[in-house]
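Below are the structure tokens for one structure; questions will follow.
Note that this complex is displayed minus one protein chain, with the remaining chains in position.
The chains carry the letters A and B, assigned in the order they are written, with residues numbered from 1 in each.
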Amino acid sequence: MILTVDHVTCYRYVRPARALVQSHRLMPSSCAGQRVVDWTVTVSDGIAGGAFRDGAGDWIQGWTVPGPVSEVTVSVKGTVETSDQAGVLRGHRELTPAECYLQSTTATKPDSALAALAGQGQAVAEPLDLAHLLSDLVADAIQYQPGATTPATTAAEALALGRGVCQDHAHVLIAAARLAGLPARYVSGYLFATADGRDHDAAHAWAEVHVRGLGWVGFDPANRCCPDDRYIRLGSGLDAQDAAPIRGIARGPGGERLEVQVAVQAVQQ
Amino acid sequence: MLSRTADNLYWIARYMERAETMARLLEVGARMSLLPSAHGYRNEWDSLLHASGTAGGYAQKYGQAHQRDIESYLFFDQDNPSSVASCLAKARENARIVRTALTAQVWDAINTAFQELRALEKTPRDRLDLARLIDWTMKQAAVIRGSIDTTQLRNDGWDFLNLGYYLERSDNTARLMDVKYYVLLPRVEFVGSGMDNYQWATLLRATSAHRAFHWAYGGEVTARKIADFLILNPQCPRSLTSCIDGVCTHLNRLERAYGRASRPHEVAVRIAAELQRLSVDDIIEEGLHEFLSRFILEAANLSGVIFETYLSGDLR
Partner (left out) sequence: MAANGYFNEMFEKGRVRPPYRQLEDWTRSMPAELREMKQAEAEALFRRIGITFAVYGEGGDPDRLIPFDMFPRVFTAREWARLERGIKQRARALNAFLVDVYGRGEIVRAGRIPGRLVYRNAAYEKAVVGFVPPKGVYSHVVGIDLVRTGPDEFFVLEDNCRTPSGVSYMLENREIMMRMFPELFRENRIEPVDSYPEKLRRTLASVAPAKCERDPTVVLLTPGHFNSAYYEHSFLADLMGVELVEGADLFVEGEYVYMRTTEGPKRVDVIYRRIDDAFIDPLCFRPDSMLGVPGLMDVYRSGGVTICSAPGAGVADDKAVYTYVPEMIRFYLGEEPLLNNVPTWQCAKADDLAHVLAHLPDLVVKEVHGSGGYGMLVGPKSSSEQIAAFRARIEADPGNYIAQPTLALSTTPTFVNEGIAPRHVDLRPYCLVGERVELVPGGLTRVALTEGSLVVNSSQGGGVKDTWVLAE
């Protein structure tokens, strides 16, 4: 498919901030299944900072906006040609050992319910089958319901609640997979999802589980599938915060208001 | 230099100057309490609390004004942000942070004062008389100021120390004069009376200018002469003119050292020019209180501009 992305984030400050610093993970991953046709990221009044490819293969770009800052707009526009790789991450150069992704974080901290969920896969010998099973179990355990959780909700909390959004699905799957001994990570990206008629946010997140012999394999419990050509992968991390496409800090006295608009569309071929 | 370092240096000086002013006020109080009460309207010690701007805090803690309590409050009390002990402790903390920007002698002088203060705090109060505490404070302040003048490199750090001293001093002189009418002199009908002159003399003592004044003016102490002395006379080390001239000198040095024009210097020069233009009659015509209020505001504005330019770290 050929997908176009139009992603605009606007930050407004109640009182002007002294300065704003951001770290972006906003470039589509360089891997089989996605080819960038064109892609630009702009930050209003921003100064581009250092850029580099990190150990997980993500392109990181720093930005600063000198103060006083009242409003900043980050816009991402581009076109990507995608193909279905059955969820397997291929041709992606990265150095970080999979074993690193066995560490739990605050958002993915295990509890007994998560352990019980992971335990249901005990009899499954094949890691790939186990990952599929866990992904299905998570999809069953958490009903998609926007607004039930917040960005700060942990895997354990979301599982107890039984409701949530893609972030919660991913966190629960990651926590369960790690408990089952499989390295797992959070992936952020975009999803072209208007085709199925369901109302999904086009900024999306899912999980990747490391399967020995195969490498990293994506699972999207929120949609009960593995990522295909409707997905654009941006980057990964131990949890949502670690994998966030935009991380930023404004030093200043006032609060921040955020407005996000994302549109992903398929170009007719 | 780091803006934060400049800020610390500036505050060392401000706190030291403030500690010294507090000690002078205590001296005035001690002196007044030795004289027969001439006016019975309000306890002289009470008026001191007002003069030092600490009356509210004191009332909350002690209620009634008693000499011993007031002495403790103005000298030792850490709850009183303007007490000698508070000021000295803050000066020393600022100095500790920027020790590397101070000479060994300056650090030693400040640290020794602080260590001695700690020892004084542990001494039973009945073994400490006020005169000794006042002398001690003045001496420490002089030693510190002296070691700054004789050992600090004449670099930008020296300028920030001096800016702190001069700005704080100008503020203290202006406030002491301003409270005079409203606090030291309880009733308007005393203006021009013997009572009034007595209070003016007290003010001179509070600025350590008693004898200097007589050398400069001679004769009777009058409000007019004193206003001239403490506001306009460049010979008086605590006059507003002297302080603002000092501020100008150091801002000018900074401008030259950094090779760029600065707004603080512009603002300071404007204040200095106005002081130069004014005569004591102009001031009295405007009203001493009105003039002083305006000056205090302008000096505060100047401090703000200095902060924004040099101390905040936001200069581009």
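As a working rule, contacts are C-beta pairs under 8 Å (C-beta built on N, C-alpha and C of every residue); 3 or more make two chains touch, one makes a residue touch a chain.
These numbers come from a predicted model, not from an experiment.
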* Would you indicate which residue among A:21, A:148 or A:161 is in contact with the undisplayed chain? => A:21
* Asked: Quick one: which of A:16, A:49 or A:215 touches the chain that's been left out?
  -> A:49
* Pick out the residues on chain A that sit against the missing chain. => 19, 21-23, 47-56, 60-62, 64, 66, 95-97, 99-100, 102-103, 238, 241, 247-249, 251
* **Absent chain, residues of chain B that touch it** => 1-6, 93, 96-97, 99-100, 107-108, 111, 156, 160, 254, 258, 260, 310-316
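We adopt the following convention: only the chains that are shown with their structure count from here on.
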* Structure fact -> When centres are defined as mean Cα positions, the distance from chain A to chain B in whole Å is 60
